[in-house]
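Heads up, one of the protein chains got dropped from this complex, but the rest are sitting where they should.
After this line comes chain A, so read on.
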């Protein structure tokens, strides 16, 4: 059938884009290197300057862009499908706020001095605490309870983060916190990749398993349940979606900071190309998110002179106008 072929073609194009941009992000940067030579050095176990830059800086950065972008795109598509609201984004769960609070607490307590890994681990701890609180609050409640619990958690985490910012003694630490909250992939290493990977993989698998149920849900909860899907309860679709999105997004925010608009814009742009079917949107959204973040990260590296532009700032600068354009189109077409 046509839409199946279209979706397959879209996936191939997006995957090719991810592969090309990944390759380019290894080549592109402040220091010019011969990438083939650097890759040859890595394979041969030699420690040339190019090999070190690729292996320790650019490769983990590209991998994180793929993982974080993919997670944000996928969780945006899943949450929009589940809540049947095209304006839902991963931030509504409040887990990003929890991860940010965890990381900010590391700044405040001075644990940053103990190890560089204290920051992502603190973020991960904050995210996991937020997941536990969210799951406890939601229980067997429906989408309204989920939205309320997410809003409560998000507001509380934001209030505590503001409190920490208020109490932090050094203006330098304040600046560091603000900078981190804007989101970035600069100076990330393979340790960050390993910290983020388990949550991302588990979360993505949980979310991808909900595709069929999301399709059934397009006609309402009663129809989905009558078609044989369990929505609530321990093994229900809501648990899989919330746990999956929370785990993966929390893990990503812990290593990259808060990067907005990817989860909102990517599914929104790709939806018309997938026949508006939620299950068909999942893989393209993950690939599209990776593609967008790889591209944005490359732009950040090249455009920045002196102070590096933060990745989250760029995605917001690019993402917000997309909505302006959509508003204008909506007013013109009326649909």
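Methods note: contacts are C-beta pairs under 8 Å (C-beta built on N, C-alpha and C of every residue); 3 or more make two chains touch, one makes a residue touch a chain; residues count from 1.
Quick note on the criterion: contacts and distances are computed from a predicted model.
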Omitted chain, identified by the protein name its UniProt record gives, among "Spore germination protein", "Phosphoribosylformylglycinamidine synthase subunit PurS", "Ferrichrome ABC transporter ATP-binding protein" or "Transmembrane protein": "Ferrichrome ABC transporter ATP-binding protein"
Hidden-chain contact residue, picked from the options A:82, A:107, A:180 or A:229: A:229
Candidates A:36, A:175, A:194 or A:276 - the one touching the absent chain: A:276
Missing-chain contacts mapped onto chain A: 1, 3-4, 84, 212, 215-216, 218-220, 222-223, 225-230, 275-280
